[in-house]
Each structure stands twice: as C-alpha cells, then as structure tokens.
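A single structure is presented below for examination.
The complex is shown incomplete by one protein chain, all other protein chains being positioned as in the whole.
Letters A and B name the chains as they come in the text, with residue numbers starting at 1 for each one.
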Amino acid sequence: MHVITDNLSLYRDGLVTTLRICLYSGLLALLLGTIMAACRVSPLTPLRAVGTSWVTVFRNSPLLVVLFFMAFGLPELGINGTYFVFGTIGLALYTSAFVCEAIRSGINAVPPGQAEAARSVGLGFGQTLSLIVLPQAVRSVIPPLGSVMIAMIKNSAIVGAFGVGGDLFSVGENLTSAQGEAALPVLIGVMLGYLIITIPAGLLLGIVERKVAIAR
Amino acid sequence: MTNSVLYEAPGPRAKRRARYTSIVVGVALLGIAAWAVAQLAAAGQFTMNKWGPLVDPSHEYFAALWNILGQGLVNTLQAAALSIALSLVIGTAMALTRITSAPWYRWAVVGVIELLRGIPVVIAIFFAARVLPELGIELPLLWYLVIGLTAYNSVIIAEIVRAGILSLPRGQSEAAYALGMRRSQVLLTVLLPQAFRTMLPALISQLVVVLKDTSLGYVISYPELVQEAEIAIQNLNNPIQIYFVVAVVFIAINYSLSRLAVFTERRLSRGRQGPSRPARPHRTPAATGNATGGGH
C-alpha cells in the first residue's frame, strides 16, 4: 500500500484533473442536452431531425470512437485546440445524448393538462416549454439526470487515452506501466479515487430524489 | 404526453412561418455540412487513396481489410454475447438473493453493488487483466474483458431484475403463497418469469451498453473491432475513413437493438391490460432505462 501513500500527490492531481474534466463536460452536456431535448419536441421538422440524429449517433457510438473523432477529426476540419478541450467536448457530446433523453422523458412525464392549460391562456411553444413544462419536468428529471452525471464521471476515465493525461486512470496506468509498480495496490488507489466521487454523489442523489419526489 | 400538446395545430400563418424557419434552419445545416466537407476535401480526406481499400472491391487490400474488420466484429460480438449472458445469470442470482436473504447478506450484496457501480468499467477490465494474473488466475484475454464487463453489468441487471419483480402486482405472490408454494417456488415459477417479460426491453438496451463497452478491450489489447481497425490504420494510414466505418457499424447494430427494445416494449405493453400500465414512463425499467442506468 506504500505505493498510494508515496504517490499521494499524483493521485490528488489525478483526482483534480478528473473533476475538472467532469465539471466542464457536465456543464456543456447539460446545455447541449437541453437544447437537443427542446429540438426533439419542437414543431419544426428540421430541428426534430437534428435532435433525433444527434441522439442516435452519440448514444449508439462507443465513447472511444466519439473521442477519436474529436481528437483526430476536428484538427482535419482545421479546428485547433488542446487535447484537454477535445476530450472534454467529446465526453460532453456523448453525455448530452443521455441528458437529452432524460429531459425528454421528464417532459413527457408532465401531465398533458399543464401544457393544454398553458396554451389555452395563449402561451406559445417556447413559453409553454420554458415557463410551464420544463420547471415541472425538472423534478422528475433530477434522478435520471443524476445517474447520467455519475456515469459521465466514470466515463471520464477513457478520456485519458486521447492525449489528455493526468487524470486518475492515467496516473494508475503510468504507475503500473512506465514505473513497473504492482497493479493491485495502484489500482485500488485509483478505484478509491473514483469511489470518493461516485459514492457520495450517489448518496446525495438519493437524498435529492426523495426531496423532489412528487406524489402524483 | 405527445408532442402536439406543446403547441397548437398550426394555422396558415404559423404553417408559413414554420416553413420559412425550416428552410432557414435546413440551409444553415447544409451550410455547416458543406463547410465540413470542403475542409475535409482540402485536407485530402476524400481521395481514393484513403477510401479505396474500403469501397473499391478491386483494390489490392479490399479483401484483407474487410477480413480483419470482420474478424474484429466477430470478436466484439463474442465478447458482448458472453458478457450479457453471464451478467444475466449472476445479476438474477444477486437480485433473487437480495430479495430473499437475511439482512447481513442483503447488506453485503448492496455493498458489492454500490462498489461495482461506482467504478469505471474500463478500470474493472484493466483490473481483471492486471490483478487476476498476479493472483495466479491466468485466462485468455477474452475472459478478462468478459469478467470486467460482467462485474459492472451484472449489478445493473440485478437492479433491473429487482425492479421488475417489485413492479409486479402483490396479488401474484399472495395467490402463489395461498396455493401453498414455497418462497423459492414463488420466486422462480411465478414472479421471475413475469418479471422477465417486463424487463426484456431494458435487457436489450443493456446489450447496447455492453456492445459499446467491448471497445474498452483496447486497454488490454483484446482484438475487438476498434483494435483491429487500429491495425488496419497502421498499414493503410487512413484513420478517419476506417473509424467512420467502425462508427457506422456500431451505430447500425446498436440502433437496430434499440428499435428492437422499443418494439418489444410495445408488444409487451399491448399484451397487458390498460389500467395496469404505469402512468409515468420514467419509473419503469423501460427501453429508455439505458439513458438513466448505465450511460456508458
């Protein structure tokens, strides 16, 4: 176990990098996912098509493949950036498809009467969605959205394979590979690092879930 | 709630406006696509040099390339099939014992489930391949991948099974007990078969997750589709083109599986009586459960 205590600073930096990736990806994924969910329920056919293809593509491709296209496809388009940016965007795009589906199912869970009432007082699509339906959907969206975010934290382990480096899993891989440490203690350290994030997040989600639960 | 509830049936003016907006959006999208194509063309990504081996049957490497990709796909499917089958068995066992057993055991199972759910799959795979040999358990690469995938997916399936059983009407088990059945009989012959019916769509969706996650076999050099594609890329130097094909293959298979899940769900819910159908879709282990459960 001395491997963990000896390299505590490496693990700490890894944890920080992982959290940074997750913070940026999470925010971007929420934004994109909400926009796409709005597209999917919108009256405009091209927008619906965009939303549907978005979800189909990003939900059915392995994250590894999405990340590849970010790291090696974007530069071909003449877009330059650091691999941290590419990786973060890739993770966000992939996650946004799941966010979109979570929000859409939340929108569908709002009783139709709400939207009908909104329309009958003269609100349009945008107003109905943003003032009446989405605020109510938020409550039923929080539990699945929380799961998506926790899944994203775990998925961030793959981002390291695309030149980002320094995240928790990369730290572990480097210790076992380049420095030849025994795998078991190193990996236990890495797992602890992820569990420190995911288990409290899960517990928190459980509490929030009970708080916002609506008896319908 | 259907989409149309969100907006009025459009009148003539709204229709006209929608048409104009659609055209604007469509043109904008086409513009972006055209720009991307132009950029890729300028970077030489549309030359026959890059695409030939993939699309031209008379190309000298056409057969070899598709052979290696086909072999990769076979390996991917094999790993996915084994993983989902094993996860199903272990997950069901976990769910059943969790429902029936003594409190200390239940807590142990919950602990294992929480632990495995909190760890990235890629690390589970890496762990299996690195740590098991250190403990003297040496297996073919395929099995390390399968073990890693099963460790994660069996707990997800355990949750799906548990939710499936708990969602059954109480009357089912009460009636079975009234007939004098034992607890194990009730579970195995009455509840589980019914639960499996409602779970089927969620299980199919989980298969999508497993299939995608086989690509993580890259950390242990298992020759699945993406790894084999990498070998082709080393030889042909056309990463964008080959990854494009890999993405299309994955999307095609997974999309078909998702459609199958939706189809099964419709079939099954039609078979049941209307009132018993839950009103809130997100509470059931539905086809969309994939979005919430294992967003991998």
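Note that a contact is a pair of C-beta atoms (placed from the backbone, for glycine too) under 8 Å apart; a residue touches a chain by one contact, two chains touch by 3 or more.
By definition in this document, contacts and distances are computed from a predicted model.
Pick from "Amino acid ABC transporter substrate-binding protein (PAAT family)", "tRNA-specific 2-thiouridylase MnmA", "Phosphate transport system permease protein" or "Radical SAM core domain-containing protein" the UniProt protein name of the chain that isn't shown here.
"Amino acid ABC transporter substrate-binding protein (PAAT family)"
Out of B:Ile147, B:Val161, B:Leu236 or B:Ile253, which touches the unshown chain?
From the options B:Ile147, B:Val161, B:Leu236 or B:Ile253, the contact with the absent chain belongs to B:Leu236.
Using the document's definition of touch, tell me which of B:Val5, B:Val25, B:Leu65 or B:Leu96 contacts the absent chain.
B:Leu65
Name, in rising order, the residues on subunit A that touch the hidden chain in the full complex.
Touching the chain left out of view, subunit A contributes residues 71-72, 75-76, 80-83, 161-163, 165-166, 170, 173-174, 176-180, 183.
Which residue numbers on subunit B touch the omitted chain?
60-61, 63-65, 67-68, 70-71, 74, 130, 133, 138, 218, 220-221, 223, 230-237, 239
One rule holds for everything that comes next: only the chains that are shown with their structure count from here on.
Distance-wise, how many Å sit between the C-alpha centres of subunit A and subunit B, to the nearest whole number?
So the centre of subunit A lies 16 Å away from the centre of subunit B.
Help me check something: in the complex, which residues belonging to subunit B touch subunit A?
For this pair, the touching residues of subunit B are 1-3, 5-8, 10, 18, 21-22, 25-26, 29, 36, 39-40, 43, 45, 114-115, 117-123, 126-127, 130-131, 134, 208, 212-213, 215-216, 218-219, 226, 239-240, 243, 246-247, 250-251, 254-255, 258, 279-282, 288, 290-296.
Okay, in this complex, where on subunit A does subunit B touch?
Touch list, subunit A to subunit B: 41, 43-47, 50, 56-57, 59-65, 68-69, 72-73, 76-78, 95, 98, 101-102, 105-112, 115-116, 119, 124-125, 128-129, 133, 140, 143-144, 147-148, 150-152, 154-158, 161, 169, 172-173, 176, 182-184, 187, 190-191, 194-195, 198-199, 202, 216.
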